[in-house]
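Left out: one protein chain. Kept in place: all the others.
Moving on, here comes subunit A:
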């Protein structure tokens, strides 16, 4: 399993299409869990996070790896399967790691004229339960419960709208998303 050549998509066009569809549903329905599978990345990466990397990240999207996600096996796997240049937080289009390892104040949040030029975080929390936050906003009919590593950072992120970061939270082969448009309240 330490072979960096293994663990990619066996059938890239179709597996990437299915994974993207789950990612699209996730971003469209904040807090709602989706299955994201197909990749078998090396530790400590989850299946869902590895699948997101294979689906969205490539040589045009600089990637920041947080401490804890900088091991040689993972870097080799990313180099082979995504070819993403590794970079500092300030240049990152994607950032991968545990919540505590992500320097939020250093990421790009977009500009008033181009709010899309902002980082997407791929976060690996230890677990996606129990739920500690209540979400509302676009994509949510009434309210949606979610498990977040904290709520203050997401309240601040919403307050900056339309600037801000967007995030995927991954554990095992499950993931949910939290776009900047979501209002977050502590439960």
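Following the convention adopted for this analysis, a contact is a pair of C-beta atoms (placed from the backbone, for glycine too) under 8 Å apart; a residue touches a chain by one contact, two chains touch by 3 or more; residues count from 1.
Keep in mind that, in the parts below, contacts and distances are computed from a predicted model.
Undergrad: From the names "Carbon-monoxide dehydrogenase medium subunit", "ABC transporter ATP-binding protein", "Alpha-D-ribose 1-methylphosphonate 5-phosphate C-P lyase" or "Hydrogenase accessory protein HypB", which one matches the UniProt record for the unseen chain?
TA: "Alpha-D-ribose 1-methylphosphonate 5-phosphate C-P lyase"
Undergrad: Using the touch definition from the top, which of A:85, A:115, A:149 or A:172 touches the missing chain?
TA: A:115
Undergrad: Would you write out the residues of subunit A that touch the absent chain, in ascending order?
TA: Those residues of subunit A that touch the unshown chain are 8, 12-14, 16-18, 20-21, 23-25, 27-29, 55-58, 60-61, 80-81, 83, 93, 111-116, 118, 120, 137-141, 161-162, 166, 179-181.
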